[in-house]
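Excluded from the complex is one protein chain; the other protein chains are retained at their positions.
Moving on, here comes chain A:
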Amino acid sequence: MPAPIRLRELIRTIRTARTQAEEREMIQKECAAIRSSFREEDNTYRCRNVAKLLYMHMLGYPAHFGQLECLKLIASQKFTDKRIGYLGAMLLLDERQDVHLLMTNCIKNDLNHSTQYVQGLALCTLGCMGSSEMCRDLAGEVEKLLKTSNSYLRKKAALCAVHVIRKVPELMEMFLPATKNLLSEKNHGVLHTSVVLLTEMCERSPDMLLHFRKLVPQLVRILKNLIMSGYSPEHDVSGISDPFLQVRILRLLRILGRSDDDSSEAMNDILAQVATNTETSKNVGNAILYETVLTIMDIKSESGLRVLAINILGRFLLNNDKNIRYVALTSLLKTVQTDHNAVQRHRSTIVDCLKDLDVSIKRRAMELSFALVNGNNIRGMMKELLYFLDSCDPEFKADCASGVFLAAEKYAPSKRWHIDTIMRVLTTAGSYVRDDSVPNLIQLITNSVEMHAYTVQRLYKALLDDISQQPLVQVSSWCIGEYGDLLYLDSVRRRSPSR
């Protein structure tokens, strides 16, 4: 039996296939070869065969017959075998297959292996796909590794612990002692994953949250060091020291400061510092600023800080980078209820975003615009929104029309204005108006007794222009049926509609 072909050879062969059928034929042929190789219990080429299987799996071909082989690789002594075996297990197996439990013993042994990279593989696999039973069995090993001085293993153990806690929440207590000095670590990888672990624990348990509130000063100190440390080539990303860690810490501070005055006060200064000192010319700076804004808005910050945060969002709206504009609009949408007045100050910029070419930005701007409509700005806002309704993509028209009706109902300055607005929607986006709007409109018209003549005449004229839009036709027909006699009233016809 010739040696199984190499992975690269297989890839090269498959790439020469000109049709899907040709590719399928090649794959089937190779699968047959791999199957017989597996049957022969060939140890030397097992890793090569599993690697090929994983490639074929990525292309969408069935690879389940390789599951047991992955387990054999994991049990091998060679690092090469373990590496591809564990990868195969993560890609092909999950807890739904009983066979995955067979891994438990191997993982247990590998967690105690003399080589840190083998331990790393075991932690990675357990942290990705460990079932509740596996997690229960192996939590003790993970906890041990969480206390090791080896930073490579410690950071992996932290994330593995997160997975264990997600699978078996009762085990959270067990990891508490190990968290004691996690934040005194110098290694940023460990710091980063430790903050993730602490975040997970705080989010899951109010008791843990209370317990970890005392970490706020330490977190503030770490953050301060990152900002003030000056250039550190090791952690520098575009001139900022470890932005990923900064963002993580800001997020944890958010959770700790929420609904707690003392913690919020303790972080006020650092938040103001980050908000004013962060370099905004690159995306990394903006990611930090964005996280800072979210934290400020979520904790019990003083009003000056909140205004600073909203102004940062306002500046984001003017940024050339579309991603920044998008996240700004998303955040403003979240804060518009609580800090309505502050957001109102940026209304004109938000309305300008309605004209953006990017669909995601347009949608956010539309939602935010509707949230900002009030009795004072209704006329101006409605002008912009009706213009938007005219020119926007069909996917927006239904939502926009509904939004206009709602806003008009709440804040219409006069009945005539209200009717005119409805007319405008029916004539420009009539076919996108939702079905339930029709009875609502009819109700509205019925109640505006003094406007009956005006309404029916305008509707009649609109029908003469365009009879193709169903909701318009429905409303108009009903009106004409009810108030048709008013069509002959001269006095109304001569009066021109007010704006």
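For this structure, a couple of remarks:
As a working rule, a contact is a pair of C-beta atoms (placed from the backbone, for glycine too) under 8 Å apart; a residue touches a chain by one contact, two chains touch by 3 or more; residues count from 1.
The definition used in the following text is that contacts and distances are computed from a predicted model.
Choosing from "General transcription and DNA repair factor IIH helicase subunit XPD", "Large ribosomal subunit protein uL14m", "Exosome component 2" or "AP complex mu/sigma subunit domain-containing protein", the protein name stored in UniProt for the chain missing from the display reads "AP complex mu/sigma subunit domain-containing protein". Taking the complete complex into account, A:283 is the one of A:13, A:283 or A:431 that touches the chain left out. Across A:139, A:196 or A:423, the single residue that touches the chain missing here is A:196. Across A:360, A:377, A:427 or A:448, the single residue that touches the chain missing here is A:360.
The omitted chain makes contact with just one of the residues A:58, A:176, A:318 or A:467: A:58. By the touch definition given at the top, chain A reaches the unshown chain through residues 6-8, 11-12, 15, 45, 47-48, 51, 54-55, 57-60, 62, 78-80, 83-84, 87, 91, 94-96, 115, 117, 123-124, 127-128, 152, 155-156, 159-160, 162-163, 188-189, 192-193, 196, 234-235, 237, 242-245, 247, 251, 283-284, 286-287, 290-291, 322-327, 357-361.
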